[in-house]
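All protein chains but one are shown at their positions in the complex.
Going in written order, the chains are labelled A and B, and every chain counts its residues from 1.
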Amino acid sequence: MAAGPARRALPLILPSLLFMTALFLLPLITGVAQAFRGPDGLTTGYLRRMVDDPYFWQAARNTALLIVVLIPLQFALALAMALLLRERPRLAGLHFYIWVIPLAISDLAAGLVWLSIFTDRGYLNSVLDAAGISPYAWLSFQHPATMFLAVVIAELWRATSLVFVIVVAGMQGVPRDYDEAAAVFGASYWQRVRHVLLPQLRPSLQVALILRTILALEAFAVAQALTGRNFPLLVGETYQWYTALQNPNVATAVALVVLLLSVVAAVGYLRLMRHGPEPGR
Amino acid sequence: MRAQRLWVQAACVAISLFMGVPIYLITLAALSSRESLNDFPLSLLPTHPSGETMSTFLRSTGILGGLVNSLTVGLSTVALSLAVGLPAGYALARYAFRGRDAYQLSLLLTRALPIVVLSVPLAKVFLTTGLYDTAYAVTLLHTALALPTTVLISAAIFVGVPREQEEAAMIFGASPMAAFGRVVVPQALPGIAASAIFTFVLSWNEVLGASILTLNRRTLPAQVLATLGESPLAFRFAGGLALVLPALVFIAVVRRYLLNMWGTPLR
């Protein structure tokens, strides 16, 4: 009888299987071929061109820096937002609505939104000017620190909502009984958050962490909109190689690097979260 | 306790300002006249409201066409991903078939990987099949992006309609199709609608793949990105607002389903 459910399920899932194979596996194989096969057989020429390009290393460094700085900030903010909402503040519904709006905003749009603020004659400098402080060229390539800051803020603004929503959804799955029981036994608010809530949120945080890291690896349009090519990111280089430099082979090589990094990130997190020390012990 | 409540309220307001003020500013910028955008300092209040910036943007080359392309691709993506994804979601929800876990895992995997970086090889595949630079090409890519989510969300929605209700319908004379249509669909519809909107926004926002797979038939974000370098600030602000607006509508409509969508299928 084991064949029964399979026989009924197969026609239903088959289209999706074929579809995903055609649009995931097929380009993956084509991509590897594209990156490693030149007109005269196998070659590492495209890889060499990729690593010889100074932009590539700059992009790799920027991407890594963005992830390292952004993700901890984002998780801290998202957790704070979720905890605030748990206190049932006044106008909680309105706050929730405003906090999740960026969820539906693309990174290109986010870049353009913050461009209106950070650009030389933008809203930030207008406010500073009104306060008597002289304007500053935030996005100039001569000021890499503030350029980076602008990208971080724009990404923090755009993508924290995703973590926030996953954390809130996770919190809803944690029965309040545990928290109340801990309170009865004299645990302080922070002890309860640390020892009761966070351990139970672990699956949600894990998912959010993997998803966010991989999405951060994909970010490029936000930097493109804010800084042009002054703050290159890896996926942006794929775009550059393909559109501006018209070299699909190197573009694919860069894309495969991004894919590889994503896989490493996902597997690494899963192992870390599974085998790492239990939080709160 | 009172002081603590006050801090909570203040923190909430501060975060709402951080999230909300940029939206206000881009709206303000896009709805100001072109000359007023050259002023410095810029006014933080709508002193020069004007539709001029927006209408110039919409009349620029490729923008209206991009809008139409974005809508075409978005709606086709919704239709295709529902057509392929709903049956699979139903199978996941109802049948304990062999390989179910592996199937679910592969969905999570493809969802977690940045498929869009595969756009360049995909462009080569589409060039050989004649699909390059068409709405079909972008639709196929966007459907591949949306499909895992569609399957997992619709599975969660179908699990929410108890199996016994379908059985009851069949006991009382309904065929399996009639039971699905009369009992499951009406109850699943709001959730499916939310998931469809989610898919549409995903397609509306996707820019890398759309830029690589098309040359002349660009979607709106691809068009904005392609002309970013040589366009004036006013054009970019108007483009920003045009891309943000659907997000406001989307979130307002699906707010109630957000938690379910991100909560259940991910665990």
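In the analysis below, a residue touches a chain if its C-beta (ideal position, glycine included) is under 8 Å from a C-beta of that chain, and two chains touch if they have at least 3 such contacts.
By our rule, contacts and distances are computed from a predicted model.
Asks: Of the options "Sugar ABC transporter ATP-binding protein", "Phenylacetate-CoA oxygenase subunit PaaC", "NADH-quinone oxidoreductase subunit L" or "Septum site-determining protein MinD", which is the UniProt protein name for the chain that has been left out of view?
Replies: Its record in UniProt gives the absent chain the protein name "Sugar ABC transporter ATP-binding protein".
Asks: In the full complex, which of B:L6, B:L58, B:A83 or B:A168 touches the chain missing from this view?
Replies: Answering carefully, the residue with contact to the hidden chain is B:A168.
Asks: Which is it among B:L64, B:A83 or B:A178 that touches the chain not included here?
Replies: B:A178
Asks: Using the touch rule from the top, list residues of chain B that touch the missing partner.
Replies: 96, 162, 164-165, 167-175, 178, 183, 186-187
We adopt the following convention: only the chains that are shown with their structure count from here on.
Asks: Roughly how many whole angstrom separate the Cα centroids of chain A and chain B?
Replies: Spacing between the chain centres: roughly 16 Å.
Asks: Quick check on the complex: what are the chain A residues that touch chain B?
Replies: Residues 2, 5-6, 8-13, 15-17, 19-20, 23-24, 26-28, 30-31, 34, 77, 80-81, 84-85, 87, 89-92, 94-109, 112-117, 119, 121-123, 125-127, 129-130, 157, 161-162, 165-166, 168-170, 172-173, 203-204, 207, 210-211, 214-215, 217-218, 220-221, 224-225, 228, 235, 238-239, 242-243, 248, 251-252, 255-256, 258-259, 262-263, 266 of chain A touch chain B in their complex.
Asks: Which residues of chain B touch chain A in the complex?
Replies: 5, 8-9, 11-12, 15-16, 18-20, 22-23, 25-26, 29, 38, 40-44, 83-85, 87-88, 90-92, 94-100, 103, 106-107, 109-110, 112-125, 140-141, 143-144, 147-148, 151, 201, 204-208, 211-212, 221, 224-226, 228-229, 233, 236-237, 239-240, 243-244, 246-248, 250-252, 255, 258-260, 262-264, 266-267
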